[in-house]
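The complex is shown incomplete by one protein chain, all other protein chains being positioned as in the whole.
Residue numbering begins at 1 within each chain, and the chains themselves are lettered A and B in the order written.
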Amino acid sequence: MHMADALISPAVGGAFWAASAGLIGYSCKKIKSELSDSKVPLMGVVGAFVFSAQMINFTIPGTGSSGHLGGGMILAILLGPWAGFIVMASILTVQALFFADGGILALGCNIFNMGFWTCFVMYPLVYKKIVRQHHSSQSKLFWGSMIAAVVGLQLGAFNVVLQTVLSGISELPFAGFLAAMQPIHLGIGIVEGFITAGVVAFVVKAQPQLLEITIPQADKSPVSIKLVAASLLIAAVITGGALSWFASGHPDGLEWSMFKTSGAEELDTPDNAVYDKSSGLQEMTAFLPDYGFKESEVAVAAEETAESWPAVSVGTTVSGLVGGLLTLALAFGIGFLLKFKRKIPSPAVS
Amino acid sequence: MSHHIVQTNDLHFTYPDGTIGLAGVSFRITHGESVALVGANGAGKSTLLMHLNGCLLTMRGSVQVGDLPVTKKTCAAIRRSIGMVFQDSDDQLFMPTVFEDVAFGPMNLGLSAEEVEPVVIQALERVDATHLKDRPPYKLSAGEKRRVAIAAVLAMSPDILVMDEPSSSLDPRTRRELIELLQTFKHTKIIATHDLDLALELCPRTIVLGRGRVLADGPTADIFADDDLLAQSRLEKPLSMQNCPRCKGKLSQNQR
Partner (left out) sequence: MSKTGSIITNVGYLDALARQDSPIHQLDPRAKLLTTLAFIVMVVSFDKYQISAMFPFAIFPIVLIVLGNLPAGYLMKRVLWVTPFAVLVGIFNPFLDRQVLLHIGSVEISGGWVSFASILMRSLLTVLAAFVLVATTGFNTICLALEKIGVPNIFVMQLLFLYRYAFVLAEESGRMVRAWQLRAPLQKAIGIQSFSILLGSLFLRTTSRAQRIYQAMCCRGFEGRLHPAKQLHWTMANTIFLTGFCLLFTVFRFTNPALLLGKLITEIFS
């Protein structure tokens, strides 16, 4: 459920970049003051651990299909929220760069979706409340990990839906997308919960002191509720800001009218102003006939749609495509010219 | 030069889970000596090595390197004079490229990026690994990794080299090259190993550890000739000292 560059608008991407960067900066500060130097390699290697664990497929019982690990909740439990968040962020960064899982602009969204809820919300508010000490009973350990993992993933999936819909690149309606995403991630979350609980139980049994070392001052709640509330508020403001930015962003001409017309049926309250505006835009585009093909050429195509679609979109789009392909050819041409001048073979795949 | 001396006095160490690591180890190694540290698995070799550079601090008794006792305060100074080569090179080569890894120690000593370059190159030349300079560690063979790990230690110009199983996971030829390389070093050397032939070739002196104690300490050739001692400490005579099964002992019993 990595958010992708192709689906987000710069406003949404930028807002979540800012949020994630802020959280990373704050977590780094926290770690510096709380942890000793020895945790630096520990975090790094544990990151590599989750990274390599994600590559192992396992069977999901009863389905025959296979899944793999997300790891946000495991990291929060094994390393504590601050270090867990940093490690999750680093894993996602490597994935964004090497596997194009997500993307560079969507990285902020992904860090937020997969790190924030698990480390800063589910860990302090759910896991720590259920599992007060690491030598709690097996069932507490199990339910703590399970609920935290499931709800954490649900919140993450909700974020994905929110970001997608706010960006407006995908046509998926909010409710429909949500109805698809949440149940899918419920299944994934339960599997993640089983694994989280299993790994935590194993580690607690084998080396109980490990968790007490990795989490300093285990008795104090490491994240205050106030802070969580504040972060949530900030997140809400940022998302709201992103929304308004998107809404006021004025896509020009044809596309705007297209958007409004096609979306009109779905709008609950048909807004006259919007109609006026979009028809006004259509007139405007009609005033610029030279955007399109000469009439004789597109007569066949235009006749059918002339009544219902007065906008001269056809020609514009076709010229756009022709021009686009030409520029692409031009770009390749430049590439070949440059290549011609430099004849060094690329290294072979090792 | 007195500061290349390594001395331990009645060293004791017990792990948090109750396992006894060391139970009274005493020895004195002087300048320029090469000493092999042998013993069965769990005899306390690694625990002892960790005490020499202050990664573990003694519970009873003392360790002295040069003029300094090893304590929390003197750790930094001691680690400058003792270079430690780890058993698993992957644990030691943690930086992105060979160059940066070899530079890691000197940079921590406060050298600037310009000053560090000749130091790194020199250290790599010493182990004949200059061509690996820009490679990432994961791309190296086991033998190359070992060489680079040694260069990384040499770059800090230590007086004493401490090695944990230097020949483990090396193929015979690479092992031979390593032995030849180590023979060129003038440092005081302390080598913990199961490779008794390597001990025989590199170290005139051997300390045998067993259950956290020193079982024997003396000339390597004498120790490896003592069948009772070897049996007691779960060791075996080095192959080069065993009678050749094919030619029934026609080879000389001892190379040295």
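The criterion applied here is as follows: contacts are C-beta pairs under 8 Å (C-beta built on N, C-alpha and C of every residue); 3 or more make two chains touch, one makes a residue touch a chain.
As the structure is a prediction and not an experimental result, all values here were calculated from the model.
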Among A:18, A:130, A:155 or A:169, residue touching the chain not depicted: A:169
Positions on subunit B where the hidden chain makes contact: 50, 53, 55, 75-76, 79-80, 82-84, 86, 88, 90-92, 94-97, 99-100, 103-105, 107-109, 113, 116, 120, 134, 136-139, 152-153, 156
